[in-house]
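One chain of protein is taken out of this complex; the other chains stay put.
Think of it as A and B in the order they're written, each chain with its own count starting at 1.
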Amino acid sequence: MGHQIDDPTLDRVAQLAQLSVPEQDREAVKTALNDVLTLVNGLQSVNTTDVEPMAHPLSIQQPLRSDQVTESDHSGAIPDFAPSHADHYFLVPRVIE
Amino acid sequence: MTNFPGWQVDIGLEIHAQLNTESKIFSGSATAFGATPNQQASFIDMGLPGVLPVANGAVFEKAVRFGLGIGARINRVSKFDRKNYFYPDLPKGYQITQMDEPIVLGGQVTIEADEGRKTIRITRAHLEEDAGKSVHDAYDDATAIDLNRAGTPLLEIVSEPDMKSAADAVAYARKIHQLVTYLDVCDGNMAEGSLRFDANISVRRANEETLGVRSEIKNLNSFRFLEQAIHFEIERQIQTLESGGSLIQDTRLFDPDRRETRQMRSKETSTDYRYFPEPDLLPVELSDAFINQIQADMPELPDAKSSRFQSEYQLTEADARLFANDLALANYFETVAQGVTEPKTAANWIKGDLIGKLNETETQISVAPVSPSQLVELIGLIEQDVISGKIAKEIFQALWSKEADSPRAYVETKGLKQVSDADALEPLIQKLIDENPKQANDLREGKDKLMGFFVGQVMKETSGQANPQQVNRILRHLLGL
Partner (left out) sequence: MSVEFDSIQSLREALDSKAISATELTKHFLSRIEQLDPSLNSYITVEHERALSTAAMIDKKLQAGERAPLLGIPIAEKDIFCTEGVRTTAGSKMLAEYRPPFDSTTSANLAAAGVIRLGKCNLDEFAMGSSNENSYFGAVKNPWNQQRVPGGSSGGSAAAVAGGLCVAATGTDTGGSIRQPSAFCGLTGIKPTYGRISRWGMIAFASSLDQAGPMARSAADAALLLEAMAGHDEKDSSCLAVPVDPYRTLIRQPLEGVRIGIVTSLLGEGLSASIVKAFEDCRKALETLGATFVEIELTHHHHSVGAYYVIAPAEASANLARYDGVRFGYRCEDPTDLQDLYLRSRNEGFGDEVKRRILVGTFALSAGYYDAYYKQAQRVRRLIQGDFLDAFNHVDMILTPTTPTTAFALGENTEDPVAMYLQDIYTISANLAGLPAISFPAGMSLGLPIGLQLVGPHLQEAKLLSCVHQFQQMTDWHNQHPRD
């Protein structure tokens, strides 16, 4: 027995991911997601007492760089890829806090 | 201080201190304030496809130093996590921060409260990257995003809700400000946003054990706003509850013009951040040697410095505390004190003339027009009897206005040398005695007040350059006193 994705969960998850699921696709998406969860739910049966989660496959330490400025001004490249820009700013629709 | 009897207030502060490193925490961009839009935003800071973070070693050193400064436990293994949410000034759609294993755990500071000394406990302090800036009023119908600030290293310092009033909170905030500048961890420049406060405030009835529903006031960037926001918020919460209403846990912004807090519009107030370990960064292991070295190199903290100023320079507790409170001021004082014979003189000049002028002109000591070495030279001239104290004050003004550069040279040029030479003074004083026989007689008979008259006359005749002690001595001698 594992978790299932129902409508409220789908809405909440979609909101967090900034995606929307059109009405006509909802059932198909829920089914697809629940199929994945069925696949995944087998993990629940594995005895993992005293096993540390593994975030990295390597057991190395983080290399540290020295505190120096190594970057130059890249603002000139912004017009090459920004969907909306002005005066080296990125622009988005007005946000009201 | 709450004016609401029967209620108590619980305040916790989250302080974001920008670490004063040269480059950002995860990229080699500059951190200097005041650049043009996106001039200091590298491809890593912009979160372009394919970029990866690389960790700046200096941030760990500074975080550890802070941790040691508050007597906290240092986490030997430091790891990073992703905090996920959407906002235009958060380029990757997540912030790299430390959730599970912050680098600093526990610790405390003491503050001077109305009721006496108070301990404020610190829960944790962790490293994270700052977000960029949203500029809402530069363009019609658009918000402009500047990512210069994105990636600046922050130390987020989280306190327990041990503060019980706005005054407590401001005292604590000031204490942290002092500590981080003292420890050379943050430049403490509030106007540039180097230190920002989020205040968590809740109220409860005097006999209630559990804390009330709290509001978080975000992004307060001055002590004044901190105080005003807390006052407003306490009142709002108590009035709401007293009139039978209820409070919800929310996030608010302070409006300094209206002096009130209001709920934030964005829906991020209760979002699920889905923290998980940052896969692009490995854990950082801090060795004992590393931490011990930082401990050994710890600068003197304000309280210790104040004690030392009292014992080493014989300052009063008040003066010692005054100087020790501000690192730049303390260093200024100490440089001068070490260059003159009598540290007390240095203290008086700094306390009186220097600080007076600084306050009058709203100048920061770090950019004071009179340097420590100039002041040392000036005081030296007094101590060597070259000039009188009165003349020295004139010279000080000249130094401040940049009319003079070297006190010694100025004295030469303007011929301000104190006249101490008995051969020069004696004839003059004798002349004055002869010209004022009645006063001379009164003085001989014990009317000491007339000393001032003769000294004043001598000063007039010498344009203030006579050495008053000498005048006094010669006068007494000539009068047979």
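Worth pointing out:
Throughout what follows, contacts are C-beta pairs under 8 Å (C-beta built on N, C-alpha and C of every residue); 3 or more make two chains touch, one makes a residue touch a chain.
This is a predicted model, so every value here is computed, not measured.
One chain is not depicted; across the entire complex it touches A, B. Where subunit B meets the chain that is not shown, the touching residues are 43, 46-55, 82, 84, 86, 88, 91-94, 143, 145, 272, 274-276, 279-282.
For subunit A, the residues in touch with the chain missing from this view are 3, 5, 9-10, 12-14, 16-20, 29, 32-33, 35-44, 46, 48, 51-58, 60, 62-63, 65, 74, 77, 80-84, 90, 92-95.
FYI, only the chains that are shown with their structure count from here on.
With centres defined as mean CA coordinates, subunit B is found 41 Å away from subunit A.
Residues 16, 18, 53, 55-56, 58, 60-71, 73-75, 78, 81, 84, 86-97 of subunit A are the ones that touch subunit B when the two sit in their complex. Against subunit A, the residues of subunit B that register as touching in their complex are 21-23, 27-30, 36-43, 46, 48, 54-58, 60, 79, 84, 86, 88, 134-136, 138-139, 141-147, 253, 264-266, 271-272, 274, 277, 279, 281-285.
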